[in-house]
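One protein chain omitted, others in place.
We call the chains A and B, going by the order they appear; numbering starts again at 1 in every chain.
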Amino acid sequence: MQDDRQPILSVRNLKTSFFTDEGIVRAVDGASFDVHLGQTLGIVGESGCGKSVTALSILGIVPRPGRIVEGDILLRREPEDGQAHEIALTSLGDSSSEMRSIRGAEIALVFQEPMTSLSPVHTIGNQIIGAARLHRKLSKQEASELAVELLSLVGIPRAEAAIDSYPFQLSGGLRQRALIALALSCDPRLLIADEPTTALDVTTQAQILDLLRSLQEQNGMAIMLITHDMGVIAEMADQVVVMYLGRVVEEGPVDTVFGESKHPYTQSLLRSIPSIHSTPKVQLPTITGTIPHPYNRPAGCPFHPRCPDVIPGVCDKHEPELQSVGDEHLVSCFLYHPVPETSP
Amino acid sequence: MTEEHPIADSEERIFVAGQMQLMWWRFRKHRVAVVATLVVVAFYLVVLGADFLAYTNPNTTEAYRSLMPPQPIRFFDNGRFSPHVYAVTGERDMRTFKRVYVSHPDQKRPVRFFVRGYKYKFLGFIRTDRHLIGVEGATAAESIFLLGTDEKGRDVWSRIMVATRTSLTIGLVAVALSLVLGVLLGGISGFYGGPMDSAIQRLIEILRSIPTIPLWMGMAAAFPRDWSVEQIYFAITIVIALRGWTGLAREVRGRFLSLREEDFVTAADLAGCSRKRIIFRHMIPSFQSHIIAAATLSVPAMILAETALSYLGLGLRPPAISWGVMLQQVQNVEAVALSPWLLVSAVPVIVVTLAFNFMGDGLRDAADPYGV
Partner (left out) sequence: MLAYAARRLVLAIFTLWTVTVLSFIIIQLPPGDFVDAYMAQLSATQSNVSEQHFESLRRQYALDRPMYVQYLKWMSGIFSGDFGTSMMWRKSVLDVIGDRLAMTMVLSLGAIILTWAVALPIGIYSAVRQYSIGDYVFTFIGFIGLGVPSFLLALVLMYFGFTLFDSDIGGLFSPEYQLEPWSWGKVKDLLYHLPLPAIIIGLSGTAELIRVMRANLLDELRKPYVITARAAGMSERTLVLKYPVRVALNPFASTVGYLLPYILSGSVIVSVVLGLPTLGPLLLGSLVAQDMFLAGTIVMMLGALTVIGTFLSDLLLMWIDPRIRFEMVQ
């Protein structure tokens, strides 16, 4: 990778587990990826594959009984009057004031449920002003002006009136826009959008995605877009990370991953998207089986029980590692790299 | 991690289990609730065998045994297991006019199992005079008094046994009445909706917004003095149930309202099921566990209601014996201070209330199909 393209955020071998009474759930099990300014990284996978927990891990707000057990999360800071440096988020305490000054200010989150992601008994304005004044020295008046500005920026009509409305008075799409305005209140350099469009209808989805893209063009922030929808990824992402059971199985530029997908899981995912060219009334291919129970993770490659190309004796014995198969294209699969010598 | 996990098997088991089976599995996990259930069961065993567990006739008064303190059982005699009590004699202190009791360690009265005492009918139809413990062939005055006596010289232990029968059955009867009213009115309210629903809802709101104890007191005070114990017993259950049904009706109505929208009910409707069939085959089975839990949780309130009313002298009246009737003797602080053992009849009230609460909590959690 070139020097001028330092990632703003790199996640290295992140492992986050939940320690429940029934057992340990490895929600994220060794994920690594980079996010660059001005670009969108798409993280895709079925529900329960650890996408959201990855987002919460980056922000250091994994709920109990979960915690990060291993790995590094490095945030690159480029102060205007100083030396660019990296700060390891994992070394900061979750509730330390440093971590809190990063949350919301440098990394912001748009959470998946527009219906419930805003407090029902506070006005939109109140919530945006509250967030803005946490990190910026603003008077109430200035913060309120900023809120109006942000609301009109995200395309909410009559923003002056909207700051006094309650979330339940807005439609789902407007609520999601308000949530984005809240996230933008401190001008973050990285916006994590966790399923921002899942609960919305199709036309509203497209509008929200357009909004995210135009916001990115305006302020050059990095976006980490988490979704289970390959279509959204194809439309939005520059880079793609495909996750399965907490592991990254394939990673690369969006064209490469879509055009020359290598991992059988990615291939299956792409095959199961309905396309305008598919033959009518012919059943779409599905991935056989279901995601295994989180307490009952298969040995070896986690995908092997459902994999059409499984190599018996290999995939169920050894864990594949993420290795390069081309320009910036990484895959973790024994079909593409050698099987390690039989371990003792 | 190559070993086979039993999870697949247990999942299979869960898929085919009936609702009651699932509920039991979830209930079993609540240790406290299981213990509480055992306590409740033990109390109802006392209900069944009250006379067997008592050893003197709870209504026998004995002036020479008035307000005698508890008499401890001594289990060993010279290192040999031989339960006995010391004989006690009482005399009146001429200065304070109180009876003073002196125990005589040299006069031992053996306590035996399965002795003959007063006659009663076990379970209501088996004539017998056997009791769990007692002093063989003793007169009332020479018997044992494990928990002391009240001011009329009646044995507190024996009275508590019999009072348990009254207080616990009154709770059950009142809950049964409330349940009938609650399921009926709540069901009508929830299933049909409309003006019937509003009317019933307003009625419930009104009944719930009136302080219960004054209302109960007012109604109970009107019971004619010449009513028999049985008449008053049932009148009280009715008075309590008149307010008690509202909570259950709300529960039933809520369940009906949410179930009405469920797909399986629509499906049954579309399949041409009759209303009766929809209600009894499809809806009630899916919420009966909730109703059981709600009913369990409402038992203690009923028991407390009877206790409070009888304590105030407006509920059951002697010769009926209930926990509240027994507590009537400790109306003022002097009585409590001079004979604190009379407060023991509060212990079963508290224990049973807590046990029902814990059991009901466990049932409610277990009844929730989406609970963990």
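Just so we're on the same page, a contact is a pair of C-beta atoms (placed from the backbone, for glycine too) under 8 Å apart; a residue touches a chain by one contact, two chains touch by 3 or more.
All figures in this text were calculated on a predicted structure; none of them were measured in a lab.
Taking the complete complex into account, the chain left out of view touches A, B.
The residue from A:V44, A:L92, A:A105 or A:I208 that touches the chain not shown here is A:A105. Residue in contact with the omitted chain (choice from B:L177, B:I291 or B:A308): B:A308.
If you put the missing chain back, the residues of chain A touching it would be 56, 59, 61, 95, 100-105, 108-109, 111-113, 116-123, 130-131, 134-135, 166, 168-169, 179, 182-183, 185. What chain B contributes to its contact with the hidden chain is residues 202, 205-206, 208-215, 217-219, 221-222, 224, 300, 304, 307-308, 311-314, 327, 330-331, 333, 336-337, 340, 343, 346, 349-350, 353-354, 357-358.
FYI, only the chains that are shown with their structure count from here on.
The distance from the centre of chain A to the centre of chain B, each centre being the mean of the chain's C-alpha atoms, comes to 57 Å.
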